[in-house]
Each structure stands twice: as structure tokens, then as C-alpha cells.
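Read the structure below first, then the notes.
Omission of a single protein chain aside, the complex is shown with its protein chains in their original locations.
Labels run A and B following the written order; every chain starts at residue 1.
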Amino acid sequence: MPEHRIDLLARFPWLKEVLRSRAWQPAGALFTLACFVLAISAGLLGTPAGARNFGIIFVWIVWWALLIIGLVPLFGRLWCAICPIPAPGEWFQRRGIIRRSPGRLRGLGLRWPGRLRNIWLQNLGFLLVALFSAIILTRPAATGWVLMGLLLVGTLFGMAFGQRVFCRYVCPVGGFIGLYALLAPVELRVRDREVCRAHASKDCLTGTARSYGCPWLVYPGTLRRNAYCGLCAECLRACPQDNIALNLRPFGADLLVAGERRLDEAYKAFIMLGCALLYSAVLLGPWGWLKNLANMQSLAGWAGYAAGFLAVALVAIPGVFWLATGLARRISGAAAPMRRLFVDYAYGLVPLGLAGWIAFSLSFVLVNGSYALAVVSDPFGWGWDLLGTAHASWRPWLTGFIPALQVLLLLAGLAISITVTYRIACQEQGAAFTGRAWWGTLPIAGFMTGVTVLFLRLYLG
Amino acid sequence: MMAMRLRILTLLPFALLAAAIWWVPLDGFAAAPATRQVTIRASQFAFDPPVLYVNRGDPVVVTLQSSDVVHGLYLDGYGINVRVEPGLPQHIEFVADKTGKFRYRCPVSCGSLHPFMVGELVVSPNDMFARALGLTALTVLATLAFLRHFPTAVPADA
Partner (left out) sequence: MPRREVLAIVVAVLILFGVPGAALGYRLGWFAAPSALRTIDVVAASPENGGFQPDVLRVPAGQRVRLRFSVPDVTHDIAIGPGLGIDLGQVDAGQVKETEVTFARPGRYTLYCNTWCSPNHWRMRATIDAYDPAQPDELVSPSGPDPVVAALVEQGIDVDALHPAAAVPAEKPSASRSEALAQKIQLPAELEDAAWRRDHAPAQAHEALMARLPALDSQSAWDILAFLWLRDVPSTRLDQAAGQYAKACAACHGESGDGEGPGLDALRAQGLARHHDGSEASTALDDPHTLLGGTSALYYAKIRKGGMGTGMPDFGPILTEDETWALVDDLWTFQFEP
């Protein structure tokens, strides 16, 4: 096991018993499924006024806040374990919800094409949602249709391609959860790889009488990063050697796993950074003309806006980063080719990107969170008052603290990003050349500082 | 443990400097207060003007109008929350005694993009922004200095 790990299952045996139980994951998924179906129903049948609709408030404010501020930074892909979207499909495959039913998984067992075994589709999906976000985030019907579409596709994929193919290769949310999960301070890993090598029957993949194999198409024996581990703990239930551990570990550890860095993930980092900046400008900024373009007031206007959006996220930001990488390469005298360095250094952007997303989300969650109080009593906007809070009025929370919080987050993200970049540079140079690695960090640090200043200009200036 | 203590000690001056940058009062740069009369037009889904620039201490007199539906103005940090009907302008008066950027928002559900209907009141000197920039520079310098003096050997493949 790598250093700086605390084996939580060894420390807290009760935790192992809880996680090994088959009940917690389906219980979580049933709860989230109930909320999800309620959101779809409210979106399609409830009031078109977004501020009084469960679909809008509990998906884009409550769930999003929980996800980006809590679940992902602290627990990585834990959401994916209880996500409702693939759940009906998974239950169909497993012929059961809690139990381990005997025999093979049910389904067509179609093979997902090799060319799509990456997150490019997810990058595309996220960008599509981003381009239409002014519509989706504000019209309950749009949210309803999108969520229903995801549920249907997730279920059909479960029936056709099996396992969690949808989650790994298609889900637009999964793309960024996977990338930011690299930062999380918990992980499921094997304790000793030698044990796995010696163990012939790979139960963690094939399953046992009490468990299924890993549905994430991952072999726990060689798993080194959180990106594609959905924390469902099937491997924990399966392993007869008690070789699976839930570790507490330093923040950002997976960013330094050098051998698995890829261009599709690097681009996800650019897309997320770009979207955080663009959302902050379009949605939270004061420029009505920009919002009108995003709101599809005219198709031609929106097309121009979409082109600009994509240009920033896919060309401008990676382009400037490419230049910074070139400079870093020149200064540090790194031997690796440009493309390798470009991809590797991009992982340094991940902490800053998450900081930007949390800073952005804090702003609209604190300002609009009070809508949730009323909506919980009247989810459809039909004049109900289930809990007596239906007349709670809108009141922004803690707006005085938001700028300070945003500064704190962005600077923490900046410091961590620079540190990670330096460590990546050290990896490029080899441990003995930390001086050159330091110099090579400077242009990238400059890029990150520029991005931070842009955020600060939008939020505070 | 020595190494840990040394690292913390190195960060200490930066932390103090950060505190200074954030909290030291910067009163010398304010301009003389002058009354500002401004008309803010609210429409779906923005305010016009989108950004208001005033100086600290300026008494601000706002005539709030709506050009299409019932809107309103809620000003962060100043406790102002009024509704406005088309054709019936509202008058709002306050003194811009706090510096920084404060957003004014529409408190009335006025259509689809209502949650994003935002304007900005910038009260100069915007020292919070200046301090944030200062802290950014400090963070970068501190981080780079720290990494320079405490280089870590990182295995090639963690």
C-alpha cells in the first residue's frame, strides 16, 4: 500500500460490516430514485415557475450543492453508488434489488465499442448540457425531460450493455465526478497487490455467491485511481482474502499517478475550468445581453454564443495552456514530448477547477437556497403546504461572507494546484532535478494565477 | 517532526502578511462623497445599468422602474428589498457606506431566467478586490518559495 494511508476498515471493524452489507447501496438508491422521480414528475406536471418547482430547486440547487461542496471533494464517486439513473437497469440485470441472485447477469450483453472506451462522450454530453443550461436550469419541463431521458438511457444501457457502461462512458455527470474524485481523501484499494497476483480466481471481478463482480469494469487488483471506482463495495463483499481496504489518504493523491493520464481526462479538466469561468460570467454576471443569447432569444444569437462558449472551453483555454506548457518545457529542459507534458500538467488544474466550481456554486446556492424551504412543502407549486413552510419567502443567506469564502477557496485551490504541478514536474524530471522542476512550474503557475485573477475579477472586482 | 515544525515556521511570516493584507484599514484613498441620482430599469432579465459605480459615503438616490413585468430590487448587504410595478417607479435612498461589490437582485419571480437577474453595485475604493489580488500574489509567492525550500522527492509513479 502506498504511504500516508490509514486503513479505516482495520481501524473501525463496524464500518467493514456496514459496507459489506448488501442493503446500504440499494437503500440509498431507492431514496435518490424517489427524489429523482419526484423531480421528473414535478418538472413535467408541476408549475412552470422554476422557483416553486421541486425539479428545479432540489436538482440544481440542493443536489448540486451537496454534490460539488460535499460528496465529491470528500468522498469521490460515492454519489455514483447511490445514483438513481442506472439503478433500475442494474436491478434488472441482477434480477433483484438487494440480494445476490444466483446465475449470470441478465441482459443483451452488447459490447461497448473500443473507440468509445474513454470519456470523450461524457465531455460532449457535459458541454451540451452547458450550452443549453440557461434553458435546462430554469424551465421545469426541460429539467423533467432531461432527467427522464437520462433515466431511460441509463436503464436501457443497463439492459443492453450491462454493468455500469452508462456510468463509465456516457453519463455527463460521471465525467467530472470521475475527474474530481481524484482529489478525494478516501479510496478503495487492495492492501497487498501480491495477494491478488497469487489469487487465481479473481472473485472481485467474477463475483461470488454473496456478491457480484465489480460493475465498473475495473479490476480492483490493479486499481490505482478513484476515477472509475464507484465505491459500491462489491469487491469488498467478494474478496475472500480480506484484501480490500477503505483508506483515508492525502487530498489529491491520485493526481500524481503518472501512468494513467489521458488526453480525454485532461480535456475534461479544461472543460470544467472553462465552464466555471463562463457560467460565472453568463449566469452570475450582470450582462443581460449575454443571458439573452444563452436563453435562446434568437437561434442565430444562441449559435454565436455556443460557438464562443465552445471556443473558450475547447480552444482558448487549452491553447493558452499549451503555450504555458511549451514555456515550461523550454525553461525546465524536460525531455518528454509536448503532448505528454500537456496532458500531465493539465491534471494540476484539477484542484483549482474544483475550487472554482465550489466558489461559483456557493454563490447561487446561498442566494437561492431558501427556495427549498417553500418547495419542500409545495413541490409541484399546486398550493399545497405539507410542512407549513410553503409561504417561506426568498431570503439570500450569508451574502456578506460569500466574497471572503470565494477568495479562500480560490487561493486554496491555487496553492494546491501549484503544488501538484510542481510534483508532476518533479515526476517529469526525475527526483534528482527538483530545481529544474521548480522553474518549469513557473509558467503553469502563471496560467493558474491568471485564471484565479479572472475568477476574482468576476466575483469581487 | 523537526521538518514539520520548520515548514510551519516558514509559513508563519506569510500568514501574518496575509492577515495584514486582509485587515489593515485603507482609509486614505476615498474620494469626497457626492450624491448620485440614478435610474435603474429592470426588465427581463437584467438591470440597466448592469453595473453602478459609486464612492464610499455617497448618498445614492435610485429611481427603480420596470419596463415589462413586476420586478424588484434586493441589494446585498444594504437590507433593501422593494418590488416595482411597470408604470409605478419606486424611490430608494441609501448611503453607500460599505465598500466592495454588492449585487442587486430581483426578488420577484419574474420569468424563466429570474434567478440569474443580477446587477452589481461597486463601491469604491473596492479594497476587498485589491486585498484579494494582494493575497493571490502572496499565495503564489509563498507556495513557490515553500516548494523551493522544501523540495519533495516524488516517486515517478505514485
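Everything that follows uses one rule, which is that a contact is a pair of C-beta atoms (placed from the backbone, for glycine too) under 8 Å apart; a residue touches a chain by one contact, two chains touch by 3 or more.
Every value quoted in this text rests on a predicted model; they were computed, and no experiment measured them.
A.B. asks: In the intact complex, which of the depicted chains does the undisplayed chain touch?
C.D. replies: The omitted chain makes contact with A, B across the full complex.
A.B. asks: Decide which residue listed in A:40, A:61, A:119 or A:173 touches the omitted chain of the complex.
C.D. replies: Of the candidates A:40, A:61, A:119 or A:173, A:40 is in touch with the missing chain.
A.B. asks: Which residue, B:18, B:75, B:110 or B:135, contacts the hidden chain when the whole complex is considered?
C.D. replies: Of all options in B:18, B:75, B:110 or B:135, contact with the hidden chain holds for B:110.
A.B. asks: Which residue from A:8, A:30 or A:258 sits in contact with the chain not drawn here?
C.D. replies: Considering all chains, including the one not shown, the answer is A:30.
A.B. asks: Footprint of the hidden chain on subunit B, which residues?
C.D. replies: Answer for subunit B: residues 65-70, 83, 85-89, 108-111, 114 touch the chain left out.
A.B. asks: With the missing chain put back, which residues of subunit A would touch it? List them for me.
C.D. replies: Counting only subunit A, the missing chain is touched by 23, 26, 30, 33-34, 37-38, 40-42, 45-53, 88, 91, 96-99, 380-383.
What we mean here is this: only the chains that are shown with their structure count from here on.
A.B. asks: With chain centres taken as the means of their Cα atoms, state the distance from subunit A to subunit B in Å.
C.D. replies: A distance of 28 Å separates the two centres.
A.B. asks: Contact residues on subunit A for subunit B in the complex?
C.D. replies: Touching subunit B from subunit A are residues 2, 49-52, 134-135, 138-139, 253, 256-259, 283-289, 291-292, 295, 364, 367-368, 394, 396, 399-400, 403, 407, 410-411, 414-415, 418-419, 422-423, 426-427, 430-431, 434-435, 437-438, 441-442, 445, 449, 452-453, 456-457, 459-461.
A.B. asks: Where on subunit B is subunit A touching in the complex?
C.D. replies: Answer in residue numbers: 43, 45-48, 50-51, 74, 76-77, 100-101, 103, 105, 107, 109, 112-116, 118-120, 126, 128-129, 132-133, 135-136, 139-140, 142-144, 147-148, 151-158.
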